[in-house]
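A single protein chain has been removed from this complex, and every other one stays in its place.
Here the chain labels run A and B in written order, and each chain numbers its own residues starting at 1.
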Amino acid sequence: MEIKYYIGLALALFCIGIVGVLTRRNAIIIFMCVELMLNAVNLLLVAFSKMHAATPMGKAFPAMVSDAQIFVFFIMVVAAAEVSVGLAIIVMMYRNTHSTDVNFLNRLKN
Amino acid sequence: MESLGIRFTELLIWFPLVAGLICFIIRDERKSRNWAMLASLLTLAVSITSLFYPGNKELNGYTYGFEWLKSIGSSYSVALDGMGRLLTFLTAIAFPIIFAATSKTTYKNANAFYGLMLLMQCGLMGVFCSMDALLFYFFWELALIPAYFLCSRWGGERRIQATFKFFVYTFTGSLLMLVGIISVYLHTSGTASSEHTFNINAFYAVANMLKPGEQNWLFWLFFIAFAIKMPIFPFHTWQPDTYEQAPTATTMVLSGVMVKMGLFAVVRWLLPVFPQAVLKFDNIIIALSVIGMIYASLIAIKQDDLKRFAAYSSIAHIGLMCAALFTVKQVGVQGVMIQMFSHGINIIGLWIVIDLIEKQTGTRKISMLGGIAHKAPGLTILLVVIALANIALPLTNAFVGEFMMFTGLFKFNVWFTAIAGLSIILAAVYTLNMVQKVFYGEANSLVAGMTDISMGQKMVLATILILIFVAGVYPKPFFDMTNEVVTNVLTRFIK
Partner (left out) sequence: MDVLKLVWLIPLLPLVGFLINGLARNYLSKAMAGLIGSGVIFISFLLSAWVFFSLKDGQAPIHYFDFINVASLKIGFDFQVDQLSSIFLLIITGVGFLIHVYSTSYMHDEEPKNFAKYFSFLNLFVFSMLLLVLGANYLIMFIGWEGVGLCSYLLIGFWFTNNNYNNAARKAFIMNRIGDLGFLLAIFWIANKLGSVDFHTVFANAPDPNKFSTFDITGITLLLFVGATGKSAQIPLYTWLPDAMAGPTPVSALIHAATMVTAGIYMIARSNILYTMAPVTQTVVAVVGLSTAILAATIALKQNDIKKVLAYSTVSQLGYMFLGLGVGAYTGAVFHVMTHAFFKALLFLGAGSVIHAMSGEQDIRNMGGLKKYMSVTHITFLLGCLAIAGMPPFSGFFSKDEILGAAFAKNPVFYIIGVAGAMMTAFYMFRLYAMTFLGEFRGTADQQHHLHESPKAMTIPLVILAILAVVGGWIGIPEIFVHGGHRLETYLAPIFAQSNALQERNEMAQSKEIMLMAISVVAALAALLYAWNKFSRYKKSTEEEKGLGKVLENKWYVDEIYDAIIVRPVNAIAKYLNNVFERKGIDGFVNGIGRAVNYSSRQVRLLQSGQVGTYVLMMVIGILVLFIVQLFL
């Protein structure tokens, strides 16, 4: 398939993720949207790597093609780490305030 | 001494630093005071010795200093030329006098106080000796930092605000100067090890390489920094507050020596480096200085607090010195040289008297004092002499300086001289007003408990008097000391 379809899909996913982060109040939903953004980027990376494999430069440097796919693994690792730490913080927050509403966390005000 | 590699400059700069650090270690107040006194007297001895070896190149530090920041071209070069010798002598003689005069004052954590004072002396000495721009900047700031601590810990009620203002104001100026230094640095031609250099001779050579427009704004960067330090109108407002709130010993150092840093820097780092810009802006600067003289003299008439009074009087005197410097005439600049020394001595004498009055009566308000001459005739006579020296009575040291400065100013422009001459009259007005209100008339209840000053204090003030009259009657040694430096600076202006 042409690359533009993949770009379109990834862009849509990314925008949905951003809007979700900005507008939702529940901390867990926010985390889900962050995951959504990260996975949109993953999709884009894989799609481009496949695209490059077919170009002349890709045929000349076969190693370069798989760089993006390796990078996807890095992103997944980072996402996993971030989620674990984030969820731990949310659990702490819930224990203190009995709510997962992000707007409650304004202790840094002034 | 040569064989050991010890030079006057090293002794003068680093011995006070070491002594100051030792002071921090001594716990007992009396011991630290005695140690500070001893250290300052030793420094004075070194300085007096240095006066006897004017031509000796090694002892005065002209052997090339060692590189401490080779890659950027900054070296540790210090040297004592004539002007440096005069000002280090002033610094060296000021500190023992100050310590002796304020020996009765007790301070909390006195060891820290004396340590910081000695650190300030180190910074001042360094400024007068350095021949490398970065080193100069380093010592310039080093002199400022102990002043901040001294004022903020041992000062008057509004010390935090006053010190804050003083520090930020002066520091802003210094930052502008740093920008200027780096700009000039980037124009210097370098040595083998680095592309540019901070050495003073390289800075002097930069004048020809700068485009005229560049020279102008660089000149102003430097000048604003020095104008804030001196201070001249309209950058003077930090001075009355700071002098009022600082502990008197610190004020003596600030007004006696530190403001001379500004004037000294103009002669060493401004006039030779930007001769064309100086010639272009001299009228503006002299006009500012003359306005400042009249302005400060008028305000001094209406001051009630003795310390603010002395501060404004100081601003008036410095205004004249700055004006005379920018006339770029031999007679004027030589007058400034001797006046730097004279003014330092005279103003310290005035502060000592103010301090003695404050100690005994607990107030500095002129309106609340009166008739001190009845109770303390010795103090009165000494003050009257110092006050008259301040307004440049002939046969006092200040007269020689003022006469020469006015002569130089007259050569430059008659009308500036005529207006500046009004300050002679105004100075008589505010000084005699103060003397009359504080010392003459009936002794009021506040003064009734006063006693005359002790023999020790009389001795200190007598030392000042001797300095006043010796320099007033026979000023020749001072002129000989600074003649070469002044000629060197002024040859750059001969077109």
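The rule we apply is simple: a contact is a pair of C-beta atoms (placed from the backbone, for glycine too) under 8 Å apart; a residue touches a chain by one contact, two chains touch by 3 or more.
Computed from a prediction, not measured in an experiment: that's the story for all the values here.
Touching the missing chain, out of B:F89, B:W154, B:Y169 or B:F264, is residue B:Y169.
Only one residue in the set B:A100, B:I145, B:L422 or B:L446 touches the chain that does not appear here, and it is B:L422. Listed here are the chain B residues that touch the chain not shown: 165, 168-169, 234, 236-238, 295, 298-299, 301-303, 330-331, 334, 371, 373-374, 388, 393-395, 399-400, 403-404, 406-407, 410-411, 417-418, 421-422, 424-425, 428-429, 432-433, 436, 439-442, 474-476, 479, 483. Mapped onto chain A, the footprint of the missing chain covers residues 18, 21-22, 102-103, 105-110.
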